[in-house]
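Sharing a structure below in C-alpha cells format, with a few things to ask.
With one protein chain held back, the other chains of the complex are shown just where they sit.
Then we have chain A:
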Amino acid sequence: MTSQTHDKVVIVGGGPAGTAAAAELACHGLKSVIIDEAPKLGGVIYRGPLRKTDSLPHLDDNLKRAMTALQTRYQAHRESIEVKTQTRVLGPEGSNQLLLSDDSGLSRQPYGHLILATGCHERSVPFPGWQLPGVMLLGGVQLQLKSGLVRPGQRMALVGTGPLLPLVACQLHKAGVDVVGVYEASPFAKLAKEAVALLNKPKLTLSGMSMMSYLKKHKIPFKYGWGIVSAQGEEQLSSIHVAPYDSQWRPQRDLAEQVAVDAIGVGYGFVARTQLAMLLGLEHTYSKVSGYVPALDEWHQSQNHSAFVVGDSNGLLGADAAICEGQLAALRLAWQCGKITESELFSRATKVNNKLARIKKFRFGFDRFSDRQPGLLSLAQPQTVVCRCEQVRKEQLDEAIAQGVKDITSLKMRTRIGMGDCQGKTCSSYALDYLHQAGLTENIGVIKPRFPLDPIPFTLME
C-alpha cells in the first residue's frame, strides 16, 4: 500500500508546466496528482473564466487555442492524472509529504517524486500613490478580464515594460475599456536591436505586430521610453503622472504629464514563485530577471531533495517554455523510473530542447529589451511605503543601510520589511534591488519563507 502512494508523482501547480508534465508522465504509464489553488487547471495564463460564459469577445484566438490545447492535453490522460483543485500547499511535512489545506481542512500528501510548477508572481514597483485603489499590477488586470470577466476600470492606462503591455491593452479595449495610453519604459530603438532574436518566434512576433497595429487603428497612444511617476486620488485613483524615462529609467519629472484615469495596470516584470522550493530546502541562485531561482541540472532537477522545478518558477520564460520544461522533467522521471530507455529519453528530449532553445532566444531578446534599470528604484520617495503588510517606508530602508545593514535578514529584523502576511512576496524584490543598488551584492541573502506558506485558521488545528 505504501509503495503505491510513494510511487506517486506529485505536481504542485496545474498551469502549462504542471499539466504538460502530468500528460507526459501519463504517456509513459506514470500516475500523478496535480495540486492547484485555483478552481480550474490552466494556471493564471490559461485558466480562463471562472464562471460560464457564452462568448469571450476580448480574448484573442491565440489564447483560446492555447486554453483548448491545455485542456485537451489533460483530458487525453485524465485517468492517470488526479487533480486536486482549490487546494493549497502549506509546506513540507516530514521528509516526503506535503501539508495541504482545502475546504475540508488539513491533509497530508505523500510523494515519491515531486515536480514544482508554481509559476511566478508580479514584481511590485513602489511609487507615490501605488497603494491607491485602482492601481493594479498588469497580471491582475488581465486576471480580472480573463477569469473574473469584469472590466477593471472605465478609463485606464498601462505602464511597464514587455510584450504583456500591448496584449493587455488590446484585451482591455476589446472588453470596452477606454485605454488612454500605454507607456513602455524602454526606447523603441532597443526593441529594434532585438529584431533578430524576435525572429526565432516569427508567429509570436507577427502577433505582437498585429497587436501594435490594432492599437494604432484604434488610436490608442503607445509611448516608448515613458513610464509612471506617481498616482493621485483621494480615496480612489483619479489621475497619474507619466514622464519620459532616460536610459536608466529615471523619470524626467519636469516633462511629466498628468493623465486622468480610474484604474491602471503596472507591469515591470515578474518574480519566480519559489517559496515552496525554498521551504523544501532547495539551493537557490540569484537571477536579475527572475529573482532567486532554484539551482537545477539540465533536466530541471535539483541536486538536494531531487525535486524538479519547471516553468516560470525556475526562471521566467513564459508558457510555451513552461510546457517544454514540464515535458523534459517528466521524461527524465520516466527514465529514472525505468519506463523509457536512455535512447528514447535523449531522442524525445532533443526535440523538446530544440524548441526550448528557439523560445529562449526569442525570450532573451525581450529580456534585454525590458532589462530593469535602476531609475525604477528612485520612483519611491522617502515617505513611500515599500512593504505594504508592515507599512515600511523607503526612508526606513535608507536609515538601516546607513546604520550598516548589509543583508536582507538584518534589514528585515530592523525594519520589519517582509514580515507581514505575504512573507515578502510583494516587497522583497524591491528590497533586493535596493541593496544591490547600495553596492551590496555579496551574501545579502533572501527573505526566507516560513511555514505555513498561507495563513491557516487556528481552528484547523483542533
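Everything below uses one rule, namely that a contact is a pair of C-beta atoms (placed from the backbone, for glycine too) under 8 Å apart; a residue touches a chain by one contact, two chains touch by 3 or more; residues count from 1.
Here is the rule we use: contacts and distances are computed from a predicted model.
> According to UniProt, what is the chain that's been left out of this complex called? Choose from "Sugar ABC transporter permease", "FAD-dependent oxidoreductase", "Flagellar basal body rod protein FlgB" or "tRNA-splicing ligase RtcB".
Missing chain, per its UniProt entry: "FAD-dependent oxidoreductase".
> Which residue among A:P133, A:G176 or A:P455 touches the omitted chain?
A:P455
> From the list A:E283, A:D297 or A:D421, pick the residue that touches the absent chain.
Counting the whole complex, the residue in contact with the absent chain is A:D421.
> What chain A residues would touch the chain not displayed?
Residues touching the hidden chain, for chain A, are 91-94, 99, 106, 108, 403-404, 406-407, 409-410, 413-414, 416, 421, 423, 443, 445, 450-452, 455-459, 461-462.
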